[in-house]
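Everything below concerns the one structure shown next.
Complex shown without one protein chain; remaining protein chains in place.
Chain IDs A and B follow the sequence of writing; residue 1 opens each chain.
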Amino acid sequence: MNSLWLIIFSIVVFLIAYVTYGSWLAKKWGIDITRKTPAHTMEDGVDYVPAKAPVLLGHHFSSIAGAGPIVGPIAASMFGWLPVMLWIVIGSIFFGGVHDMGSLFASVRHGGRSIGEVIGHTMGSKGKKLFALFAWLTLILVVAAFTNIVAAAFVSTPEAATSSILFIILAIIFGIGVYRRGVSLAVGTVIGVLLLGVAVWVGVLFPISLSINTWMILLLGYIFVASVTPVWILLQPRDYLNSFLLYAMLVGGVIGLFVMRPEIQLPAYTSFKVGTNYLFPILFITIACGAISGFHSLVGSGTTSKQLDTEADIKLIGYGAMLIEGVLATLAIITAAYLSADKLVEVTAAGGALNVFADGIGTFMSSLGIPFLIGKNFVTLAISAFALTSLDTATRLARFIFQEFFISDIEGSTNNAFTSTLTNKYVSTLITVILGGALAFRGYAQVWPIFGSANQLLAALSLLAIALWLKRTGREYKMAIYPMIFMFAATLVALVLLIMANLSNPVLLVFAVALFILAIVLILESRAAFANTEKLES
Amino acid sequence: MAKIIFYGGKGGVGKTTCSTANSISYAEQGLKTLLVSTDPAHSISDVLGMKIGKKIIKLRENLDGLEIDPEYEAELYVNKIRENMKTILSNVIVEEINSQLDAAMVSPGTHESALFDKISDIIIDKFDEYDIIIFDTAPTGHTLRIFTLPNLLEGWMGSLAKKRRTIVDMNKMVTRENDKKDPVLEILEKRQKRFGEIKKIFNDNDNVRIRFVLNAERLPIEETKKAIKMLSQFNIPVDTLVINRIMPDDIGLDFWEKKKAQEIEYLQDIENEFKGKEFIKIPMLDVDINKSTVDRLSKFFND
Partner (left out) sequence: MNKIKKIITDFGLFFKGATDFKGRAYEMLESERKIEMDNFILICFSDQLGMPLPTSYYTLELLPYLVDEIQDWDKRMGNRKSVWEERWSNYDLDP
């Protein structure tokens, strides 16, 4: 079967779901297109500014799209492409779409405030603290998982390592030039993009080969330094230049795919147990982004809800963006599906899911005349650059949560030496990096499932808050409860399996046990919260 | 020779009298002297029988005087801000902010801050103009806080200026306007510099001294002990104590009869001046008033 059918299939199904289930959700939740959104009622020209629907959709989508929908599906393809496709499609429609749209809706009805406020409103401060804790743990796991992924990619594609280092230097020069010295953005961009191309080419000429552990240590050091420096030096220029890399890659990859039209060689279904992994729960934990991801609630209630022009756009942006990400995930699975099962194992062993993806896109682009090695290096550079920027961001955010948690949540504490040291910028960053690093060394196979679990639990918490809010404002809420229950089931089983597999590794064990306990706490909280029948205003 | 002398001491020990007398003696030695009262009671006017106001006036040859009125200084400051606002902003906005400025006038720290500001101004501006500047301070604990302020405020202003500099840098990055000078930063840095100047003057032990006035009685001695201990923390030496109202060595009946006659006159003055009020008269005892003797006074309060 030709792989393009997968894309057509997912696009068609998503379109149908959008107009049926999406509209059904909007109706059941009482989305009111005449009601003024916070972008109008609280308009301030700064944060609360109404934006046109397509533009906001683009913005929101680019915020939620990431390396997750790429890595997850490819990693799960060990079970065959059919289970992956089904979960992407069903997950996006009934799980992630509901989660994203619900968070956006709840946030809009709470004056554009974050999902944490909704959680606090429906579950009290205990819920908020749980949320902060889950978010913090998930961020540490992002550090662990992505460090590992990038290091593996550098091992399989040493050319990308060189190019990445050049990119860092280029970003710093860009930052100093454009932001500090006033070089015009246009000039800086042109030079930057050209030099990026040069970096890709130089990387192919001078690959740097080191061991995976060495790369991980270097990366952790980089993350530490990058996340404590001011944003204009490294983070902002990287984020900006990344977007060119990414879109060039997407365009090149998609066109190449349509030109090459590869046949699917991977079996539709291999077996329920692959190695030590069971299809349930591993499939559902491995594919988080691309099916359902807890981070999306924070993004949606960040800027998106404050810029929503009318409630009529909630379906398009909340539900629609998730479906588009589902299409992205479908594209990712094709890079694995066109390989045979053995080849897939081989390429994965060489450098993980990222290697599979880069190999695939590189192959597709070669059908356009781009040399394979250049294409592959380019893709690896793009995704790892992206991941590195995410790592920087995740470390910063983890530091903020950590600082805020320790400053505000210790009952009756004044600033004693202990808390002052802990909340010091460098110490809190160090804690994040060390914890993330310790997990990263455990290896991708262990870290990604636990990252997926944490992300899903975050999503479950958001779903819980959404369901509670829906219930207590007199709306139908079961469509949020069932996905939540399934998430709990999958996560708890996965955590038990992880704990059993890691009894000898203290760091991972601690994380898995902590997550398990927190999940149980969450379940108990939800039971208590549902018993509360006090009505809330909508 | 210290240039700046702060006169401190408990209420009633004769601080103002001493500081005034001291300033006169310096003036007579040919040293150009400025006597400044920071005591809201402004007794210097009473001592000299001259009207001393908010502007420096000549009291005698080589001696000028000034009374600081913190409320007046604060009002001056706020009005200047109001004037400034009118040149920068539209009148509509000025109206809205006026209430904020009015509220600021009655804020807790305003009095002390305005006082410190004026003292700093005098010290910095008049440092070279006069040979000696004497400050007659208020007999409250707050006075001693003044010595903590230069260090504290320089530090605070410094960190505010640093924050502002970060913002200005960020503004430049975002708006790409490179040449605009930032008035806020300029003001902050000017303030920081000024506090630094004061700090330097205070820290130079040859410039600033404190003279404590006390009587040969128990309570003033205790008070002086406490004050010196506190001041030693700020490295401001109290090297001279003025012991006031020491009885003459050859004290005799004559002395006391003269004093009693004067007292009778003043008692009469009181009864004339405050007609219609209740008077409770307490005699001076021949012992110190302490925990064992205070009961001897209580019987005079039979209301």
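We adopt the following convention: a residue touches a chain if its C-beta (ideal position, glycine included) is under 8 Å from a C-beta of that chain, and two chains touch if they have at least 3 such contacts.
Predicted model, so just to flag it, every value in this text is computed and none were measured.
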Among A:Ser243, A:Ser271, A:Ser340 or A:Asn532, the residue in touch with the chain that has been omitted: A:Ser243
From B:Ala41, B:Ile81 or B:Leu297, residue that would touch the chain that is not displayed: B:Ile81
Residue, one of B:Gly49, B:Gly109, B:Gly252 or B:Pro283, that touches the chain absent here: B:Gly109
Which of B:Thr166, B:Ser232 or B:Thr293 contacts the chain that the document leaves out: B:Thr166
Of A:Thr348, A:Thr389, A:Ser462 or A:Asn502, the residue in touch with the unshown chain: A:Thr389
Subunit A, residues in touch with the chain not shown (by the definition above): 44, 46, 51-59, 61-68, 113-117, 120, 128, 132, 135, 142, 146, 178-179, 185, 189, 230-232, 235-236, 239-240, 243-244, 247, 289, 293, 295, 298-299, 301-303, 386, 389-390, 393-394, 396-397, 400-401, 404, 455
Residue ranges of subunit B at the interface with the undisplayed chain: 74, 77-78, 80-81, 84-85, 88-89, 93, 97, 100-101, 103-104, 107-110, 113-114, 117, 149, 152-153, 156-157, 160, 163-164, 166-167, 170-171, 173-174, 183-184, 187-188, 191
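One rule holds for everything that comes next: only the chains that are shown with their structure count from here on.
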Centre-to-centre distance between subunit B and subunit A (centres being mean Cα positions), rounded to whole Å: 63
Partner subunit B, residues of subunit A touching it in the complex: 179-180, 182, 232
Complex interface listing, subunit B residues touching subunit A: 170, 172-173, 176, 178
